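The structure follows.
Up next, subunit A:
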Amino acid sequence: VCAQVETSPRRCWQKVLYERQPFPDNYVDQRFLEELRKNVHARQYQYWAVVFESGAVVQQLCSVCVFVVTWWYMDAGVLSPQGLFGAALVSSLLGYVLFDAIDAGVGRRESGRTRWADLKSTLVFIAFTYGFSPVLKTLTESISTDTIYAMSVFMLLGHLIFFDYGANAAIVSSTLSLNMAIFASVCLASRLPRSLHAFVMVTFAMQIFALWPMLQKKLKARTPRCYVAVTVLFALAALAGLASVSSVGAVLFASLLLSISCLCPYCLIRLQQLKDNIHGPWDEAEIKEDLSRFL
Partner candidate 1 sequence: MAPRRSAGGSGAEMAAGGRAARGAAAAQSVCMVSDFFYPNMGGVESHIYQLSQCLIERGHKVLVVTHAYGGRRGVRYLSNGLKVYYLPLRVMYNQSTATTLFHSLPLLRCIFLRERVSVVHAHSSFSAMAHDALFHAKTMGLRTVFTDHSLFGFADVSSVLTNKLLTVSLCDTNHIICVSYTSKENTVLRAALDPRIVSVIPNAVDPTDFTPDPSRRDDGTVTIVVVSRLVYRKGIDLLSGIIPELCQKYPELHFLVGGEGPKRIVLEEVRERYQLHDRVRLLGALEHQDVRNVLVQGHIFLNTSLTEAFCMAIVEAASCGLQVVSTKVGGIPEVLPENLIILCEPSVKSLCDGLEKAIAQLRSGTLPSPEAVHNKVKTFYTWRDVAERTEKVYERVAGEKVLPMNERLDRLISHCGPVTGYIFALLAVLNFLFLVFLRWMTPDSIIDVAIDATGPKGAWTKQYFSGKKGRVKEEPPIS
Partner candidate 2 sequence: MQSQERPFRSASGEPLALRRRQHSASCRELALRRPRLQLRSLSAVTSAVWLAAYGVFVLSENSMVLSAAIFITLVGLIIYLHFVKIDQESLLVIGSLGIQLTSSYASGKESTTFIEMSRVKDVVINEAIYMQKVIYYLCILLKDPQDPQGVSEVVPLFQSSQPRLDCLMEVYKSCQEILDQRKEAPQSSGIK
């Protein structure tokens, strides 16, 4: 075999099976693995773009922080329920107007939802919550306060984990996330002194965990600059609130926010360079066309 190869150097190896070639079966040609491609789909990230995207995580952390701080003030009796309810109502109305103003009412027209429907669902929600708040108050009486705190912590953590930050992953579930947050708010509200407190706390949770992220999403899509400003302001507000409760907590929280918005993107970009994703002719072909038009 070798002699043959040497005498006819022009006869080079071909990547075909139908022909018997003068090479042993385990011959390794120079062309071996020449069709190997690496990191075909790997994305190149820009540092500031990643920092901008991390805003969603920062916002959500701040929401949880603001919620807990508010609860703490209510529990300590510093904040009156009427005051909180009034503030929340005003900010909700502002947000409602803003929500339509950002895209000049385009989203509303597309969804076909009337203002009357919005008002109706708000009234129904408020009436039900108000009616059931005495039940909320007594619901968890038999459960120890430590258990309630532990449960709230787990539920809020779960809310943060399953929240839809815009990633396309299997773990994301906005319904589960919202339910966990509401559950945590119900748990915490039941430890407040009166049923009016509980009612205000649950409404506030609804506003901060359900309505606020919707507004944020729209802000982010339409006016990125505004979104950055709002995020920074919101983060500062949350930090200030936390600082008035515990200065150590505020320092820790500030470092957490900084590491998420600055350090983590840096790590992502550094690790991206180490990515080693192999592609070649053996990959299963993807059907890129939309075949549903034939059906």
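Candidate entries met the following condition: all candidates are chains of the complex that A comes from, given by their letters.
Throughout what follows, a contact is a pair of C-beta atoms (placed from the backbone, for glycine too) under 8 Å apart; a residue touches a chain by one contact, two chains touch by 3 or more; residues count from 1.
Everything numeric here is computed off the predicted structure, so don't read it as measured data.
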Key: Of the listed candidates 1 or 2, the one touching subunit A in this complex   = 1
Query = Within the complex, which stretch of subunit A touches candidate 1?
reply = 15-20, 24-26, 28, 32-33, 35-36, 277-289, 291, 294-295
